[in-house]
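Of the protein chains in this complex, all but one are displayed in their positions.
Our next item is subunit A:
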Amino acid sequence: MIGAMTEDSGQSGGRAGVRRPGDSIFRALTTGSGLAIVIAIGLIGIFLLIKAVPSLVADKANFLFSPDFITTDPTNLKFGIRDLFVVTVLSSLVALVIAMPIALGIALFLTHYAPARLSRPFAYIVDLLAAVPSIVFGLWGAQVLGPTLEPFETWLNKVFGWFPLFANGNIPLAGAGTIFTVGVVLAVMLLPIITSVTREVFRQTPVMQIEGALALGATKWEMLRTTVLPFGRSGYIAASMLGLGRALGETVAVLIILHASPKPSGFSLFDGGYTFASKIASAASEFSQPLPTGAYIAAGLVLFVLTFIVNAAARSVAGGKVHK
């Protein structure tokens, strides 16, 4: 790698003045595509801002802290993102809390416990989960998983109701169209994302280190703890962040599963309501008038920023690994 690079720069640097047409064209193409992406993202941001600002100005509620989202009367917009934010973040965190340990277990199993013959097909099945359309996950969550989880959620609510996250929600528990159920479904959707990245990172643990641990008399689990886990940690965290970004933006599955509620969120996992994405999707029919539309675009912008922050965090964690 390094050799190739020095050789390369030696060629272009050593024979100053010689310009190969192939090089110039390729450079123009790559620079162009790079710029195009940046410009596209910039334009999208500007477009969203331009559309959102008039609505934000017309907003009669506090945009950040109001739980209402009333846009039926364009002359009397009252919208805030508090509940959208709460529902989005809570459901994604539930998903992460469930998916992270399971994905870690699967990745360790695939790389160090499963017999070689089983490892490939099993990894393939996990990856297949990523190919299931989210509408299918939505239907499954609403029709199958919700009713199945209902007794469990009722029990949780009854026994741990004193804890705010498990307090009575703002919707009836029947059918369990709750943040909790959505979180479980999102967890299943995140599994293949987190697992596949983590698996690859674990696979790259230097054999030298693994053997070093074993030669010291480490058991398998101790070897994993002293070498594979520290080596793969940042990759695992970055993968989970990527998964989180995915969960924050999931639309259709959430829209189908989560029951709407007339009451504001009480920060309970048994609440209903909307996430940013499902709210926007649910209102697609309203998008004929500019001011109500702008309200949703403003909500979309917040989601955009939230996802952006999560992804940047994922990158800095993964980048830290490269520089170590």
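Convention: contacts are C-beta pairs under 8 Å (C-beta built on N, C-alpha and C of every residue); 3 or more make two chains touch, one makes a residue touch a chain; residues count from 1.
Convention: contacts and distances are computed from a predicted model.
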| item | value |
| --- | --- |
| Protein name (UniProt record) of the chain left out of view, among "Protein FixA", "ABC transporter domain-containing protein", "Rod shape-determining protein RodA" or "Superoxide dismutase" | "ABC transporter domain-containing protein" |
| Sole residue of A:L56, A:I70, A:L165 or A:L214 that reaches the chain not shown, by the stated touch rule | A:L214 |
| Sole residue of A:P147, A:P164 or A:P206 that reaches the chain not shown, by the stated touch rule | A:P206 |
| Residue, one of A:G32, A:G105, A:P164 or A:P230, that touches the chain absent here | A:P230 |
| Residues in subunit A touching the chain absent from view | 116, 206, 208-219, 222, 226-227, 230, 324 |
